[in-house]
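Working notes for the structure below.
Missing here is one protein chain; the remaining ones are kept as they sit in the complex.
Labels run A and B following the written order; every chain starts at residue 1.
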Amino acid sequence: MTDITLKIREIATRLLQNGQVDIFMGWEKGQEEYTTRPFFARRVEDVDKLIFNEYSIHNLSNDLLKYRDGQEKIGIVVKGCDSRGIVRLLQDGQIKRERLYIIGVACPGMKDPLQAVKDNSGFFPAATSTELAKKCGDCIEPNPVIYDELIGDKQTPRVGEERFKQVKDIENMSDDQRYQFFEDVFSRCIRCYACRQVCVACNCRTCIFDEMKPQWVGRETSISDNFMYHLVRASHMAGRCIECGECERVCPVNIPLMLINQKLIKDVNKFFGPYEAGMVYIEGAKPPLSSYQENDPDNFL
Amino acid sequence: MSEHKCNCENPLVPGIVEVIDIKDETPDVKSFFVRSIGGGVPFDVMPGQLGMVSLLPVGEGMYSVSWQEEQEYLHFAIKRVGLMTNELHRIEVGHQLGVRGPYGNGFPVEECKGKDMLFIAGGIGLAPLRSFIKYCFKHRQDYGKIQIIYGSRSYADLCFKDELFEKWPQEKDTEVYTTIDNPEEGWDGHVGFVPAYLEEINPAATGKIAVVCGPPVMIKFVLQSLEKMGYTDEQVISTLEMRMKCGIGKCGRCNVGSEYICLDGPVFTLAQLKQLPPEW
Partner (left out) sequence: MQILSKSKIKDALNQLSQNAELFIPLARGEESGFYPWNSYQEGSDRLMLDALNVLLPPKSVVFPQTERMYSFTGNGTAVEIKETFESPQPRIIFGLRGCDAAAIACFDDVFLTMGFVDSFYQARRDNTTIVAHACYQPGDNCFCEAMGINPTEPVNADVIIRDAGDAYIWESKTDKGEKLSAALGSLLENKEAKAPGLQPFKQKANYEGVAEKLKDMFEDPMWEELASTCQTCGICTYVCPSCYCFDIQVKSWGDEGYRFRCYDSCMYSEYTLMAGGHNPRSHEQERFRNRFLHKLQFFSERYGKPLCTGCGRCIVACPVGINIVQIINQVKEADTSVRA
């Protein structure tokens, strides 16, 4: 992957030098080999810090939200899922295409630096790092869907034969079993809101969970408030989640958030589909739940 | 640090008070007069100190006590800006609220004795200063000349009009200057913003203490003007506001640098403010 690193540095140097971008979003090395982390280069001298390795898992498109009100021109390196995040932002009207210079990298699958750090932290009894990060095992599109320049050979999706297997397993449970499963899962939630913060689709200026007039969901970590938080957030994701899996990756108590998101992706596909969020940017296009068609299913009415 | 004198042992649990009177000051400011059930006040305050007012099912908010009338009532002047205050503005006389306090350091009423006082306020900022102004009038012989410069968006938005236009100008050696932001029919007083009006009036700095309160941007401009007019950092006092929840310097959010507005403040001299990060 060193050739990708060199190519990124070459592009970044060119863009920063001729003023085509003010900020270049990529990754840099951390203290350890596996602690690769996001890095924003603003000067040509910073470019040598940029790298791309198998730990470049972070979805940088989420950081574009910090600059949504500004005028800066931004260069950004994105993989398959990340690029879908950019389409999400464009569709949600959060940033203008003209401000972005997108370098797409066909993604060979990533490892999770958070998992590696946790394994080496001494805080867990056994190492749980897998060859590939969990989210990469569900990947349906490793190739960037939007870009100004493309690096890397075309990759094949890594999702197995049965894309929604885990979802189907839960669907096959009885109502009581299902409730118990989710009660166990949500009782762990410490309401740190990290899942919301790292999510590119969560881009409301005032989040519903911060709203006080009225307060829709309380701040207590009671099981009912926790259920409400996750189910309401998931509903807001329906038809919009671009499956980058960052929410589940960063959760400090390992809540299987993608399970819920995948259930909704499966259902949206079934009722309003076929539809995959963020695959192609069509100006003016809206996600299925943001628009009304006459023939929308209504057998639940 | 103040002793917690509220009538309960847990500083986060309020005592219950009764609203004995409500007065409309402006379209969005009401004065609430509260008294302990059965009489008396829930706690004694010094000018500039704060009380946490609780509309129990809705929320709490920290307000300066605009005046304590002996053991008869505490007066809070509260502007309707958000969730809790919206509900608060709908209550009637006889309603019961929670109140806990007193919080904060209050104005340096002792240190200012013998000085001439210049009070500069904007909008609802007059509410905290009013406790100090009335204290000066109550102990008139302890203070020198008193000048009050007060401005608001419009005539309707001027608080405490009866005191502003009738009572205070009658006090000994007292000047009251009022201004509104834009010209209005029926108003033949000064038109303009408070910082500019202050520079126009140009009260002399010698032997004077300037006390400032208002929206943060107004305070910042007034502080600049006072510096231009020759006031030293020790001569200028302000009372700040930040979002507060616990009121007792524990929840962390009202900090300006290492100082908590609810505990070490809200009153700071300009000299103290300059030691702190400008994040308020």
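In the analysis below, a contact is a pair of C-beta atoms (placed from the backbone, for glycine too) under 8 Å apart; a residue touches a chain by one contact, two chains touch by 3 or more.
Remember, predicted model here, so these are calculated numbers, not experimental data.
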{"item": "Contact partner of the left-out chain, one of A:Leu6, A:Ala127, A:Met173 or A:Val253", "value": "A:Val253"}
{"item": "Option from B:Gln49, B:Gln68, B:Thr85 or B:Ser225 whose C-beta touches the chain left out", "value": "B:Thr85"}
{"item": "Interface residues of chain A (partner: the chain not displayed)", "value": "30-32, 35-40, 42, 58, 62-63, 66, 113-114, 117-118, 120-125, 128, 188, 190-194, 197-198, 210, 215, 218-222, 246, 249-250, 252-254"}
{"item": "Residues from chain B at the interface with the omitted partner, ascending", "value": "1-2, 4, 8-14, 16, 56-61, 79, 81-85, 91-92, 94-98, 215-216, 241-243, 245-246, 248-255, 257-258, 263, 277, 279-280"}
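Keep in mind that, in the parts below, only the chains that are shown with their structure count from here on.
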{"item": "Chain A and chain B: spacing of chain centres that average the CA atoms, whole Å", "value": "48"}
{"item": "Residues of chain A defined as touching chain B within the complex", "value": "212-213"}
{"item": "Chain B residues within the chain A interface of the complex", "value": "82-83, 86"}
